[in-house]
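For this view, one protein chain was removed and the others were kept in their places.
This part shows subunit A:
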Amino acid sequence: MSKVTLAKALNAGLRTAMEQDDKVVLMGEDVGRLGGVFRITDGLQKDFGERRVMDSPLAESGIVGTAIGMAMRGYRPVVEIQFDGFVYPAYDQIVTQLAKMSYRSQGKVRLPVVIRIPFGGGIGAVEHHSESPEAQFAHTPGLKVVACSNPVDGYWMIQQAIACDDPVIFLEPKRQYHGDKAELDLDATPDPLFTSTVVRRGDDVTLVAYGPMVRTALAVAEAAVADGRSVEVVDLRSLSPLDLGPVVESARRTGRVVVAHEAHVNLGMGAEVAARVTEECFFSLEAPVLRVGGFDTPYPAARNEHHFLPDLDRVVDTVDRAFTF
């Protein structure tokens, strides 16, 4: 396959999953005829029909709630939430029902539901279109939460999420949908879904990121070369379960860890990484684990989002700070 964008890769991944298992159905607002507002499901209704690619009424609680019922009936629904800020009407169904059915039924009910959420900022949108709600879901036992950061992962991870028998919150960095293209090797063996990976080797500091921030982290590593610093970048990919093996291994070597994410810093994913890395490798650390992320304010108006989102400079600044202890 030629080089593809994340949007095209996700589309191809959904298509493959639907070809391989006719129980896979897509549900969501505008996913059919329009192909989704980001065109991730483009052409799928045309090829698989209206029973498998369903344009939903405008009701998120309804979409997730009915997906739960369909899953109980043996289907594997893949739900699209149009934008991150619109997942909250479905929050009740996700947190009180989807997340807990396996537990409540002592494992007798499985809910292989994937909830795709275009998340994060940087596209100049109006309010409620740029949020990073991952910590709210990662804090909920019973849900698995993953975030892809590039087309290759997008293609494989969406298929793996659909194949997973647990509910998966699948976060897609919307500002990268049409960004960097990558070569897709359809014969490759992908990493298991719930693992993190080192995406750039380095020796002096470990920079942990996921979703849209991975690209920034890689740019930081590139820029750091000029300062004579070698930055290792870890893409978490899976936020729940959190695979900290590669981070811990890396931290033991570098002695310094910085976590970057777009979400608000307080009580965010970075706090969890910091606590656990500190526990695991306290005596290897040269500095406290530092976090850089969105401020603890609501997502600001678009013309200020470049201040809110951690950019190259702000991450570099935090990396520099890790060397001041």
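Here, a contact is a pair of C-beta atoms (placed from the backbone, for glycine too) under 8 Å apart; a residue touches a chain by one contact, two chains touch by 3 or more; residues count from 1.
Throughout what follows, contacts and distances are computed from a predicted model.
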**Request:** Have a look at "Lactate utilization protein C", "2-oxoisovalerate dehydrogenase E1 component alpha subunit", "Carbohydrate ABC transporter permease" or "CoB--CoM heterodisulfide reductase subunit C" and point out the UniProt protein name belonging to the hidden chain.
**Result:** "2-oxoisovalerate dehydrogenase E1 component alpha subunit"
**Message:** Can you say which of A:K3, A:R33 or A:R201 touches the chain missing from this structure?
**Reply:** A:R33
**Asked** Which listed residue, A:E127, A:D165 or A:D185, touches the chain dropped from view?
**Response** A:E127
**Message:** In the complete complex, the non-displayed chain touches which residues of subunit A?
**Reply:** 29-30, 32-35, 37, 55-62, 85-86, 88-89, 124-129, 266, 295-298, 300-305, 307-308, 313-314, 317
